[in-house]
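Once you've had a glance at the structure underneath, I'll fire off some questions.
Note that this complex is displayed minus one protein chain, with the remaining chains in position.
In this document, chain identifiers A and B correspond to the written order of the chains, with residue numbering beginning at 1 in each.
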Amino acid sequence: MNFSLEVMLQLAIVIPLLTTFGIIAAGKYPNIRESITITASIILLYIVINLYQNILLGETVNVFWWEIIPDLAISFSIEPLGMLFALIASFLWLITTFYAIGYMRSHEEENQTRFYTCFALAIGAVMGIAFSDNLFTLFIFYEVLTLSTYPLVTHSGTEKAKQGGRVYLGILLSTSIAFFLLAIVGTWFVAGTLDFKQGGIFDTNVDKTVAGALLVLFIFGIGKAAIMPFHRWLPAAMVAPTPVSALLHAVAVVKAGVFTILKVCVFIFGLDLLAVLPTTQFLLYLAGASVLLASIVAMRQDNLKARLAYSTISQLGYITMGALLANSSGVLGSSMHIATHAFGKITLFFCAGAILVTAHKSKISEMRGLGKQMPLTMIAFFIASLSIIGVPPTGGTWSKWFLVMGTMEAQQWTLMVVLMLSSLLNIAYLLPIPYHAFFSNTLGKEPLAQTQIKEAPWPSLLAIGITTLGCLILFVYPQPLFDLASAILAGRE
Amino acid sequence: MILGLLNYWVVVVLMMCGLYIVIAHGNLIKKIVGLAIFQTSVFIFYISMAKVEGGTAPILADGISQYSNPLPHVLILTAIVVGIATTALGLALVVRIKEAYGSIEEEDVQNLDNQTQVDSQQQVTEGDQA
Partner (left out) sequence: MIAHLPILQVIIPLMAAPLCLLLRHPKLVWLFSLLASGLAFIVSILLLQQVMTSGVISYEFGGWEAPWGIEYRIDKLNAFLLLIISAISTVVLIAAQTSIEKEIPKEKHTLFYVLYLLSLTGMLGIVSTGDAFNVFVFLEISSLSAYALIALGNDRRALWASFQYLIMGTIGATFILIGIGLMYQMTGTLNMEDLSQRLPEVEQTRTVFTAFVFVIVGVCLKLALFPLHLWLPNAYAYAPSIVTAFLAATATKVAIYLLIRFTFTVFGFSFSFATLPLETLFLLLGLVGIFVASSVAIYQKNVKHIFAYSSIAQVGYIIVGLSTGTVMGLTATLLHMFNHALMKGAIFLALGAVVYRLGNIQLSSFHGLGRQMPLTMAAIVVGGLSLIGVPLTVGFISKWYLLTALLEKGWWPVAILILLGSLLAVIYVWRIIEVAYFKAPLVGKTPVKEAPLLFIIPIWTLIIANIYFGIDTRLSVQVAQSAAQSLFGVSP
């Protein structure tokens, strides 16, 4: 296959969308349906890696689709940050597909065709977000992502799922329409363009108040980044099947949010402007508060998925904070954290799902002693927790390192303390789970049922293994990630 | 001053009477009557507006040099037709309303409407339970 880069870029977006048709057509034959999904995800990964190699060689790709209103076009291009995001998403899609097959079948979920269709649609939207060349294109795919994940959240169709779906859609759609869209129109009006450009698109003499207000609108409007007080949708979305929570609500959707924030900070405002805006400081503290508060709330959750969700909110706060620090270490840390957190959190969710389907447990208090029955899952859980906390030998170490560096460079001592404190809190809410699984005895209830619990089905276990390995590899061999992340600011003088 | 504008005073008084009847009376026939009065006041306004002092009907005849303006008169012929059509349609509706509701009082009709609304909801909820 020797396509030109332009074709490959478009394929990366179109393939997942086309896959949906295949999935619907093969709806009655689960095996064919699943092989279509797997084939598509392999092809997608192949294409994205191919693109990655060419980007490393310094190639640039631009694709122009259509101009909706004069100067308002749907167009795509590739820059390192988007490449990073696309790589993570497409790789984890493949893994998650394996995991999902094991999970959905052993859980005997209904409406699996709808599930896989919406899943593919969501990945297509993520690719669109990653490669979009301007804010408008990004916004379109952002909304597609919201709408396509809604049926996944409400998958079970229960009253609780419907409630969750309402909160999910309500917050994501309202923030995006009320704030994000306004910010986009405002930017278009002030700057006259929406194209992502190194160093920002605003004039140097732009009214600081207006630009500051726009920044606030952006940060609030990008609800997917789950900055408090617009975080409620994420715990609400946890009613979805675990593969959805794992890929979409630990990786694709939330990362699309922080990715957008990073993009806006770096390519719309530009770090130089960002540093002098009057509202940046306020937003930094808001992100800091989000980090701390979410960690504290996480400690109080007994439902494993809810605890992980709040942990995600807290980690997203790191990334937003890093972007707002407006220095290269901060941006570097943020973009690396997108990758390292993705691997860590998806592993944690995979483990939670595995525990749910095999042991039928979702409460943390019931997981004591589980380590004996599911040692592999619990070890993976432990390693992933280390990565989230940010200690060696896991990838999370590097991103946290750069984030702390960023706070020091910006002389934000308060925020540095926040980061340190939060790491301690991470330890407090994550590590007890594997600890009790291995070293505590069960409470003595239902001993018979306990012995019957085995490890998760092999496709799920394989997926867990790969992502755990990913956490470790990112520590030993972070160079490619580091290169890609530092290339984001390459053109900056 | 007042006498000079007499026609306008007549028009305004008629108009207000008509509007008042439409708004204040609950009887549908009376409403239609009010509407007709309201419309007629406008016709009079047009007709009187076109009258030229000392002018006659616009028929070409010897020795007459001053005519009233015929155009508004023609216009108002059309408007009268429209007015009749409106009145007729309104009355026809009143007949149908009488057949359907058994009353031509606004209050009764509205009460019955609210009643049906409650009824139909009950039916639907009963259907829910069944």
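The criterion applied here is as follows: a contact is a pair of C-beta atoms (placed from the backbone, for glycine too) under 8 Å apart; a residue touches a chain by one contact, two chains touch by 3 or more.
Fair warning: this is a prediction, and the values are worked out from it, not measured in the lab.
Which of these touches the unseen chain: A:189, A:413 or A:439?
A:189
Considering the whole complex, which of A:143, A:195 or A:409 touches the chain not shown?
A:143
Write the list of chain A residues that the hidden chain touches.
Considering the whole complex, chain A reaches the absent chain at 66, 68-69, 72, 136, 139-140, 143, 147, 154, 157, 162, 166, 169-170, 173-174, 177-179, 181-182, 185-186, 188-189.
For review purposes, identify every residue of chain B that touches the missing chain, sorted by number.
The list for chain B reads 19, 22, 28, 31, 35, 38-39, 42, 45-46, 49, 72, 75, 78-79, 82, 85-86, 89-90, 93-94, 96-97, 100-101, 109-110, 113, 116, 120-121, 124-125, 127-128, 130.
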